[in-house]
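Okay, so here's the structure we're looking at.
A single protein chain has been omitted from the complex, and every remaining protein chain is retained in its original position.
Order of writing sets the chain letters: A, B and C. Residues in each chain are counted from 1.
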Amino acid sequence: MASAPATASGAHEAHEHTHYTTTGLDNRKIAIWAFIGSECMLFASLISTYLVYKGRSLVGPLPHEAWTSPAGQVFKPILNMPVTTASTFVLLMSSLTMVLALAAVENKGKPGYEGLLGSSKTWLLATALLGAAFLGFQAYEFTSFVHEGLTIRTNLFGTSFFTLTGFHGTHVAVGVLWLMSLLFIDLKRGLGPKDAIIVDISALYWHFVDVVWIAIFTLVYLIK
Amino acid sequence: MATTTAAPASAPVHDASPGQTGLWSWVTTVDHKRIGVLYLYTALFYLLVGGLEAALIRTQLARPNLSVVSAETYNQLFTMHGTTMVFLVVMPLSAAFFNYLIPLQIGARDVAFPRLNAFSYWVYALGGLFITLPIFFGVAPNGGWFGYAPLSGPTYSGGFNMDFWVLGLQILGISSLAAAFNFITTIINLRAPGMTLMRMPMFTWMSFVVQFLVILAFPVITAALFFLQFDRFFGTNFYQVQAGGDPLLWQHLFWVFGHPEVYILILPAFGLVSEVLPTHSRKPLFGYNVMAYSGIMIGFLGFGVWAHHMFAVGMGPVADSIFSMATMLIGLPTGVKIFNWIATMYGGSLRFPTSMKFAIGLIAMFTIGGISGVMHSSPPSNMQQTDTYFVVAHFHYVLYGGAMMGIFSGIYHYFPKITGRLMNETLGSWQFWLNFIGLNLTFFPMHFSGMLGMPRRIYTYDAGQGWDLFNLMSTAGTYMLVVAGLIFAFNFFRSRKVGALAGNDPWGAPTLEWSIPSPPPDYNFAQIPEVTSRYPMWDLKSPERTAGLEHSHADAAAITEAHAVPIHEETERRTAAELGIPMPFNTIKPFMVALGIIVMFSGMIVLHAGKFPLAMAMMIGGGAFLVGSLYAWLTSPLE
Amino acid sequence: MSSDRAHADHAHEHPTWKQYKWVALWLTLITIVEVWAYYIPSLVASKGFVPALLAMSAIKFSIVVLFYMHLKYDHKLFKALFVGPLFIAACTLVAFLFLFGNVRIG
Partner (left out) sequence: MPKLHLRRFPTVAVLALVLLALSACGGDYPNSTFSHHTELNDGAVFLWDRMMLLGTIVFVVVEVVLVYTIFKFRRREGGPAPRQIQGNAALEITWTVIPALILVFLAVPTVRTIFESQRKAPDGAVQIEVIGHQWWWEFRYPQYGIVTANELYLPIGRTANFSLRTRDVLHSFWIPQMGGKRDLIANKTNYLWFTPKADLTSSAWNGACVEYCGSSHANMRFRAFTVTPAEFDKWVAHQKTAAAGSPAAMPAPDTSTKGAAKVPVKMAGMPGMPGMTATATPAPAPEAWVFPLEKMKAFTLPSTPLPATRFDDALLAAGDPKAGREIVTNVAKAPCLTCHNIKGETQYLNDDQAKGPNLTHFGTRHTFAAGLFRTDARTLALWIKNAPLMKPGSIMPTFGTGEYNALMKQKVTAGGLDDKQIADVVAYLLSLK
């Protein structure tokens, strides 16, 4: 018992043979929820900062307004709604594929989950790809902003905008890596109901990152 | 590195874990008790450092216009004194108790994530060095322990000093956060059958609240520090006034963290004395439920009062009033605690070993600090107090008279559990009285110097300002505290070798940790005890005391699943292998991950020094090392 | 706590594909409405614009949390672990907006 073989199964603290727990819940799931609670405060700080500095930049470019520099250079409002709407949609859909991945793992082999619905590999891959697509949109957004004259140093808007969305993007990137490692395990040995927990916690993380984006999209992009 | 060399010496007198000796075993340990001991030694070492810094501060201030140290050195001293005491002494001392006690108190074999636990410690230990070592090269942080912008920013602190502070606090934050997730999970999920929340020992309760304060407060300072770090390293504008940045943003973010932080410092001490007082009064804790709820209340209210540190910044009358009243409210749950402790003793059969003296000392001294806290909370009056020695008096009464007294109480109380031997009571008594008198002599006069106009954070002051006598008294008191500290150190190390043997339960205490041998075997409980009331050990040894309590059994399924047995004293010492208890493997990986983090952060400093290739090498190398070690960690079996 | 055990173990029924579909649909619809409103100047200028946007994003937020993160069906402990911090975070954010004069009373 003491030397159960390594299972190379991702984020594994507690181990295969289940220990007694008070609530019957998995330790890792409690930890991830506590972590998500903690992340609420992190993003609240970042979002507060962005909002506090809204409208306080001394120079442009600005998110929703055009701006003319003293030298006469004209800057368009910088936010690109069509692109961001697309990336928002992508991220929302990635949440859908994520729940499907979890359902597929949980119900592997059960009736109704034989075909595409039961293919955890497909859904994990889809989620990771959608996440990557979101990052692609963000990379595009960032570079075009830089070309239009907005860097992280330009003004308070640039500083707080890039930091907020950058932190979110970093979370997405970590999530993509996490999903890929799950996919890797799935390809190697297949994920089944007993692995549901490791997919579940990554899903919780993933959805949380999505939820944060829902807030950012409204507070940063939609409200002028 | 005094920590790692000192650490092995603390190996329990009769080691219960065969083969667990030598430096390597300490670097690779994942046993919560050994990690607790590591925390204890490291933090005591830093207490010595912080205390010496304080002694230098006080020496410089003994008389007007002295020049024992230069202005620049003084500024580094008080910054490092505050930072050290808060982040490297009191929090880790609390962590030492969290580690050592929580699993024992709730009847668990270890924490939920033992390796993560080792990781927390190593990040702390290495991060502590990161932030402390610069003082030997005269480049220690010098912006004050709350590093107000823009002084802490690139424009006004160009050198490395504040880099060490910003990065050092980030590192320490990682440690605290990781530990907090671990303990939250542990307390929720690893309680023995029958140990309901409302049966948890009060120390565990207070620790539970503290972990929530940590996970909610630390992200805020993490964000604030990232901003400062970006300003310093990447030229962003968060606190850059020339770009329109608002220095108050830093202040608000810092104190949203900073105020809960002070409860992070005090609640564990409250928990410790809540264990000591009933034990030595032979009476249960008075108003247990209210004690638990008031802890939650303090923690919750603690998030709504931060701006009382900013009454002088001109927030306007509405904000001033709201924060003022919210602050006053905190006096209520805290008062309940004070009164309930006294009521616990009232009608008891009191015995006064050193731990009890310190616990009573906490009640007496914290009250003074609490009252001056309430005095701060009235803005028009606070205008005369803020940034003067009156505030310094307040927070040392709550921190030294509260947190440190509580921790000393805990050390005397739990020393026998940790080492198997009792500390010497005569020396303890000396330490207590010197501490008690010294503390009042040091900090009481500060009320006067403050109200008589002495600002804080000044390295010198002019003669004839009416402060000379008070400062001299404070300095004299500090020397008493130094002597008390030395007595403590002597007692501590001596008792480890020659102290009287303690046995399982030297004090007649009520909670689970006293049912197992001292020091406990690595598996803690050979058999998980089933808990049927709040005071299991009294159930066993003096049932008349718990007769009035509600007793009930855990459900059968839980008992079977946990292989739990009725509460009993364990005296036999066998190895985990003999008992067939799976133990986590020792591993170096958490240490390696911590090391990777430190190397990465050091790379930032090198970057600031302009050595770009080296910096990149360190950051990429450290990062790769971190990721590799983490991968190895996650893919290797726990036990 | 022990009484929660039985229920916690495996009993929680997760939402199903049908619900997942609906949630996704709603998320899409609300997003479309939000972006549409963004392009109508008269709506943007109206008093109700900001509150409406906030309400809509709150709905999106909630349905993801309740269904996709299956908080609705999960152990109540998780609700507490999430809602408590979220509450404090939200209060802090609002307090900041007042303190920095982004929002004024009256």
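Please note the rule applied: a contact is a pair of C-beta atoms (placed from the backbone, for glycine too) under 8 Å apart; a residue touches a chain by one contact, two chains touch by 3 or more.
Because the structure is predicted, anything quoted here is derived from the model rather than measured.
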item: Left-out chain, listing which of the shown chains it touches; value: B
item: Residue of B:M91, B:A125, B:V210 or B:L248 touching the missing chain in the full complex; value: B:L248
item: From B:L197, B:I296 or B:M375, residue that would touch the chain that is not displayed; value: B:M375
item: Residue among B:I338, B:I588 or B:L634 touching the omitted chain; value: B:I338
item: Contact set of chain B toward the excluded chain (per top definition); value: 64-65, 67, 70-72, 75, 143-144, 148, 150-151, 156, 241, 244-248, 281-284, 286-290, 312-314, 316-317, 320-321, 324-325, 328-329, 331-332, 335-336, 338-340, 342-343, 345-353, 357, 360, 363-364, 367-368, 371-372, 374-375, 378-381, 383-388, 425-426, 429, 433, 436-437, 440-441, 444-445, 448, 451-466, 469-470, 473, 544-549
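Here is the rule we go by: only the chains that are shown with their structure count from here on.
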item: Chain B and chain C, separation of their C-alpha mean positions in angstrom; value: 36
item: Separation of mean Cα positions, chain C and chain A [Å, integer]; value: 16
item: In chain C, residues with contacts to at least two other chains; value: 1-2, 5-6, 77, 84-85, 88-89, 92, 96, 100
item: Junction residues of chain B - those touching two or more other chains; value: 188, 191, 193, 215-216, 220, 246, 249, 256, 558
item: Residues of chain C that touch chain A when the two form their complex; value: 1-2, 4-6, 8-9, 14-17, 20, 23-24, 27-28, 31, 34-35, 37-39, 44, 49-50, 53-54, 56-57, 60-61, 64-65, 67-69, 75, 77-78, 81-82, 84-86, 88-90, 92-93, 96-97, 100, 102
item: Touching residues (chain side chain B, partner chain A) in the complex; value: 112-113, 115-116, 177, 180-182, 184-185, 188-193, 195, 215-220, 222-224, 226-227, 230, 234-238, 243-246, 249, 253, 256, 528, 558, 561-563, 577, 580, 582-583, 634-639
item: Interface residues, chain C side, partner chain B - complex; value: 1-3, 5-6, 77, 84-85, 88-89, 91-92, 96, 98-100, 105
